[in-house]
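Every protein chain of the complex appears in place save one, which is left out.
Let's turn to chain A:
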Amino acid sequence: MPDSTIPAVEARGVTKRFGPTTALDDAGIAIAEGETHALVGRNGAGKSTLVSILTGLQRPDEGKILFAGRPAPAFADRDGWRRNVACVYQKSTIIPTLTVAENLYLNRQAGRGPINWRSMRARARDLLDQYGVDVDAGRLAGDLNVEQRQLLEIARALSFGARFIILDEPTAQLDGPAIERLFERMRDLRARGVTMMFISHHLEEVYQICQSVTVFRDARHILTRPVADLPHDELVAAMTGEAAARYQARSRAVRPDAAVVLSAEKLTLGERYHDVDLTVHAGEIVGLAGSGSSGKVGLAETLVGLYAADSGTVTVNGGRPKPGDVTAALRAGLGFVPQDRHKEGFVPLLSIAENATLPIAHKLGRFGAVSPALRRAKAERMIESLTIKTTGPSQPVGDLSGGNAQKVVMARALADDPKALVVINPTAGVDVRAKQALLGAVEDAADRGAGAVLVSDELDDLRICDRVLVMFHGRVVKEVPRGWTDADLVAVMEGVSDD
């Protein structure tokens, strides 16, 4: 029986500098055997640096790491680290072109001799069974969905024999039911005595799954407490350094005679959604909620012209842009914040000014020329209004933190003062403060008379909506006015509501 007073994992007085910036300043964490411990903090608080130090990928400048009271292995001893700590990183370390079995046993497929594929697959099946992962070991890993890949990563991480696992934002890419299944699995691992460190931007999840929480802010350790003793607003205050409540949605009255700026009629697209009607008035924010398979994202992407519907019509600002043509939709007066900012949101090497003014470049000069002065002035106004933290309009967006990059995407959507706005998961992977700025920007747009559709996996975001349409298996099953509770909405999203 391990001595319960000695933490399973401890970092003491760790300092790490990268050139002029201090990523960790005399910070520490102590995680008791068998607990699920949350590490929270805003973007840039030092969480990622602590993860790479705890997993032995980076050497601290000062301080030390202890596993069950014993000093950590030597820096070069990768296997030694692996036996002590496992990590599921934010970025996938699954190789899509190899099979599940080979991913599990990468670089340890066999000892010295040739690989015996049959026995490796058998070992892989045993490992997958052990962790209850129902995936065929012979499949290509690239054919798995996000959730399955994550389970694969967890199984692989634990297969090295570690009893401590770090989960770095595992829920960021999962939808509601998948998150529930992940939590079920985490509880199961905990019951088997596995110690976990859980990183997430979603504070509700911390309360749901963790026993204690450590807050980092500005590279320092702020507090460590059992979650039961730490109310939500105190936790937010610890993260932001000020008493900041949850985002307060503004009240606004939609005039009954307000013009319809965005509407869909009898919209159907293959397996994704059927017969959807949607009307958005000027000055109104309409939420779309539902699980990952509900078709909400597909619907929103049809509104902006990323897909052409099989049948039905989309009307933007009174006109009917050509279906499946994003440019036409934008011309008709639509602004768009895409689901995946890295893929569709910005060009990382281009500056903030260029990214944010991409859709309005034709208005910044004559005969196809773009005036740098006009562009700069426009970008500076955007940086100010969205409080983008940057060295200036010429900084490449790729250098910005997640929250600030998302603000640039929002700025781009708002650049042309759109009449209709479609926003998909605007707060994915951004911290509390950025979340407020982003939601505030959507509300500002509504106050200026734009109509907005907000698609989000986060119930908190949907509180700014005047009404929320809940989708289930491709159909709008319910319209919920303001003033709903989480339980109401989730019941409908999961299809367990009886009305």
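The rule is short, and it goes like this: a contact is a pair of C-beta atoms (placed from the backbone, for glycine too) under 8 Å apart; a residue touches a chain by one contact, two chains touch by 3 or more; residues count from 1.
Throughout what follows, contacts and distances are computed from a predicted model.
The complex appears with one chain absent; UniProt names that chain "ABC transporter permease" among the candidates "Fumarate reductase/succinate dehydrogenase flavoprotein subunit", "ABC transporter permease", "RNA polymerase sigma-70 factor (ECF subfamily)" or "C-type cytochrome". Across A:134, A:229, A:257 or A:384, the single residue that touches the chain missing here is A:134.
Per the touch definition above, the residue from A:64, A:181, A:252 or A:342 contacting the chain not shown is A:181.
Across the entire complex, the residue among A:91, A:343 or A:366 in touch with the chain not shown is A:91. Among A:78, A:266 or A:448, the one in contact with the hidden chain is A:78. Although one chain is not shown, part of chain A still touches it, namely residues 78-79, 89, 91-99, 102, 106-110, 114-115, 117-118, 121-122, 125, 132-136, 138-140, 145, 147-148, 151, 181, 184-185, 188.
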